[in-house]
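What you see is the complex with one protein chain gone and the rest in place.
Note that the chains take the letters A, B and C in the order they are written out, and that residue 1 is the start of every chain.
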Amino acid sequence: MTWETTALVIAVTAPFVTAVLIFALGERRDAARSGVNLAGAALTVAAVVTAAGAAVAGAPDAYPTAGIALLDIGFGLRADLLGVLFAVIAGVLWLITTVYAIGYMSRASDRARFFGFFSVCVGSAIGIALSANLLTFFIFYETLTLATYPLVVHSGTPAALKGGRTYLTYALPAGGALAVGVVWLNLLTGPVEFAAGGSLDPALATTHPGSLVAIFALLMLGLGVKAALFPLHGWLPAAMVAPAPVSALLHAVAVVKAGVFGIARVVLEVYGPLGPELGVTQALAVVAGFTIIFGSVRALAQDDFKKRLAFSTVAQLSYITLGVALASPIAVAGGIAHLAHHAAMKITMFFTAGAVAEEVKAYRVSEFDGLGRRMPLTMAAFSLAAIGIVGVPPVAGFTSKWLLGIGSIDAGSGWVIAVLGISSVLNAAYFFPIIHRAWFRTPKPEWAHGPAAGRPEGDMRMIVPLVITAAIGLAMGVFAGMDLSPASWAQTIAGWEFPW
Amino acid sequence: MSQTDLYTLVGSALFVIGLYALMTRPHLLHKVLALNISSSGVFFVLVGIARRVGGPVPDPLPHAMVLTGIVVTVSSTAFALALAKRIYTETGTAALDAADVDVGESLGG
Amino acid sequence: MAEWIARQLPALVVLVPFTAAPLAYLLGTGFGRQIALISALLSQPLAILLAVTVVREGELRYEVGGWGGPLGIDLVVDGFTAVMVLVTTVVGLFVTVYALGYFGNRERYRFFWPLWLFLWGSLHALFLSGDIFNLYVCLELVSMSAVALVGLTLRREALVAAMRYMLAAILGSLFYLLGVALIYGAFGSVDMQTLREVVRSDTTGQAALALMTVGLVLKTALFPLHFWLPPAHSNAPSPVSAVLSALVVKGSFYILVRLWVDVAEPMAFPGVSTVLGVLGSTAIIWGSIQAFRQQRLKMLVAYSTVAQIGYLFLLFPLVTGGGQAAADAWMGGIFHAVSHALAKSAMFLAAGTVLARFGHDRIDGLGGLSRRAPVTAMAFGLAGVTMMGLPPSGGFVAKWQMIRASIESGEWWWAAVVVTGGLLAAAYVFRVVGPFFGREVDDLDDADLNAGPSPWTMESAALVLAIGALVLGIVGQPLLDLIMVSAPALVAGVTP
Partner (left out) sequence: MGKVTAKSPIAVRVAALAICAGVGALLARAVLAIPETEPGLAPLVDANLAVSGVKNAVTAVLLNFRGYDTLLEIAVLVLATIGVLSLSVTQTGTWDPIAAQADPVLSALARFLAPVMILVSGYLLWAGEHAPGGAFQAGSVLGAAGVLLALSGYARPIWVSRFALRAAISVGFVVFLATAIGEMLAGGLLLEYPADLAKTLMLVVETWLTVSIGAILISLFIASASPAEELRRRSGGGE
């Protein structure tokens, strides 16, 4: 086994091993657990980065791979460019979130269970990123579904259990649809490996067009739930009962992006040119476009801060889906770049929600008046992220939207420009009032003079991570032109994806 | 009608009679007896089959099977009876369902 | 020595538990425990060796008495046999370890050890037997030891459940024996290998097969003949429940598969396999709905067995057509039997721990279990993943193969049943597991203040089995390969 392959295997297994150790350590050994967790996360990041380095060096046809025999497809891992991009995002943000979560959960109960399942989720997300074929992808995808459940219901309140039920009601039938789709596709074509430019035999478009369309529909049904495509998005706002680190890493990054990442794999690396030929990607683009507008409008009406963020996520995820569906290298680059950009910005916002809720017990937007005085760093980071999502340069969101816009013209889908425009206005309409309230409204009397003298504005284990993620978001935008920035990485990937 | 036919038909009839009693008789003792009748039916069929060899000496294999079957049946009958008796001791009745016990008499014994 | 073991391997697999059983009875309680553990440990290498040998050398045939079929009785080991012996041995080991903690040294339960060893040996004998009359004796051994184990607590409900089980089991055996008699009458042999050549689809042959099928279906508790299973499986002591649901019902299923797919394949009529498939599908739906409606945990798990048995019967319609679909259905059905065995025993053992520690198993009273008994809650939850058939569990691989087979054979409705069944399983599993994460309820007070936490052996036995079922979906390929070793012609795609 080469060094790169070892790194690939470690990247996927380290979080699971971490989880087992956390469960084994039990509830009371907090220090040991935190140590194991941080060490596991750091090891994962190191492994992912190593694998990523190998992927960059080996592209497009010397990626590190590993696997064992299973069914006729095999359980296979591969570090390709698209995969390691997602894996790096998940790994790095996990490390940061762990620090945040140790602070956030310091007074909560059932910490072993929480951190254990959290690690399983991250491991599944990285597994999803590094899956070499559809079977392996599906295995990690469903593991993620299950491992998320205990986190959604973590508080154990009736509301949490209800949110958990809602989540499963969406996620499990979706898994069933995905399973049938995957089996059927494997039968039709033989083992479905992911390959840049699509792995399906082009002849199938003429011999089995009906089956291919039906399979695509089944796959999108399965992946669309996690990607929160309308009308499969309903679980995401309901899942906001989860603790903040869960909302931040899982419901802004790992889980939901597993869905869009899967869509990207299927559209780009399975169907490839067959997608536009069969007309299925066009349909997907329309659904994504509608979801963007729909999510943004719903976000406007939410007073609950986390719910507003959740609906914003619904809309933003569809940017990625839309970019992938547009069948233009530039749009695809925009979509994939947004995968990274949105991750950094939205995690910052959810970190904010958690920090604010813990520190000043504010949960609703209407309670945010003058919060900028009380928690200046936090709200500054939030404002930066919000501006980025709206698409104001130079923060990251601008770059991806820019690429999406150009890509849509390139793909001959001018209507997308209108969607992007309307959505940006709506984004501004639901985020700027928060910024306005935080900085320009009169604060509550006890907030007027900032944090108590000599005390920080909150638990620094929570503040520092959100400042870092905001900075990452900014950096991704400012340095978008540099070689290994997500934007240029995405463009490289998009280049490979379109040999046709 | 050959000897084989006679035995196998009688055996079949016994099997069915036992089956009917098993299904309709609520009393556990009746049920156990019903199964015994059914198993006798099966043994009859086997004995009948053993006669088909043609010669004066019947086929030893079905006979051996019957002997084995009898021991197995005796064992399971003994066990079933012990079970029925224990149920009677514990519940005061020898039926599976309380519905099969005549109303008017106390269940407690 | 090694050569001797290799030669005598099939006999040794049967003899180890059968020798241990009378010794455990003879030497009494204290020794019974140790003998059971020794037998369980000795069986492990033998079962593994058996599987390895089959993979290396193909079908093994051991002529008991040196006569060989059809005069004598052969022990036959192909991939299917080896897999069933392996899963019996593994589940058996952990059930034994669990039972050591569960029954302790209590004199009242001294009969558990010999009865359990007899049951274990009988299962091995059943899986290895190549003779349909010998299988009748094995069936009776399995049933009687199982019934005796159900009644072990001497509680009223358990005794009545045992009686119901006993009557159904004897009747099933008699139907089977009558079929054997007719087979011998018509074809002059009870040796499976000989029968494979001579069996014809004539009046007697069809009637014989019909009778045997009814008897075995009754013993396997396929809907609508499942009436005896839920009370027996839920009222038995939990280690026994685990064995019953995990292994015993699969014994009669095993014979059914042997008969239909292997021996009497020439007379396979599609009508019957469709009926079995439809009954299986009904069992999946009906059993799952009933499971969801139960108030007691062990009843829920027992009805889950009724449902999961249904999947096994989808094998029949799916193999009928032969070809790749048959091979996939074969692998899927047997793999399901294996993963269900691991997961279901884990569930019953976990339920037993709950019952032993908190004195009840009302589902409403299990809120907050993941805090009070995290290992047990985890074991139950992980086993639930297999019930739902989600990856990475073994249940997933089984369902994958079944869905494959149904798409391949063009009978997509079986796939619909498989998926629906998974979702229904999710409903009943999460009905239990959901509240584990909820607020603690007062009902979770230790029943006996001196009881304290359960012995770690009990909790970890359940967890290990559940983890085994879970990772089977990733590391299960060797098992799938083993299942296909010397598979019946219909399944292996070879025309004789």
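Everything that follows uses one rule, which is that contacts are C-beta pairs under 8 Å (C-beta built on N, C-alpha and C of every residue); 3 or more make two chains touch, one makes a residue touch a chain.
Keep in mind that this is a model prediction, so the values were computed, not measured.
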item: Left-out chain, listing which of the shown chains it touches; value: B, C
item: Residue in contact with the excluded chain [from C:Ile35, C:Val97 or C:Ala186]; value: C:Ala186
item: Which residue of C:Phe118, C:Tyr254, C:Phe348 or C:Phe436 touches the chain not shown here; value: C:Phe118
item: Chain not shown, touching residues in chain C; value: 8, 11, 15, 18-19, 21-23, 25-26, 28, 62-67, 70-73, 111, 114-115, 118, 121-122, 125, 133-134, 137-138, 140-141, 144-145, 147-148, 151-152, 154, 178, 182, 184-189, 202-204, 206-208, 210-211
item: Hidden partner interface residues of chain B, rising order; value: 2, 4-5, 8-9, 11-13, 15-17, 19-20, 23-28, 45, 48-49, 52-54, 57-64, 67-68, 71-72, 74-76, 78-79, 81-83, 85-86, 89, 92-95, 100-102, 105-107, 109
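The rule is simple: only the chains that are shown with their structure count from here on.
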item: Averaged-CA centre spacing for the pair chain C and chain A, given as whole angstrom; value: 42
item: Approximate Å spacing (C-alpha centroids) for the pair chain A, chain B; value: 67
item: Residues of chain C touching chain A in the complex; value: 368, 370-371, 374, 378, 385, 388, 390-392, 396-397, 399-401, 403-404, 407-408, 415, 419, 422-423, 426, 430, 434-435, 437-439, 473-477, 480
item: List of chain B residues in touch with chain C within their complex; value: 8, 15, 19, 22, 28, 31-32, 35, 38-39, 41-42, 45-46, 49, 52, 61-62, 65, 68-69, 72, 75-76, 79-80, 83-84, 86-87, 90-91, 96
item: Complex contact set, residues of chain C against chain B; value: 133, 136-137, 140, 143-144, 147-148, 151, 154, 156, 159-160, 162-164, 166-167, 170-171, 174, 177-178, 180-182, 184-185, 190
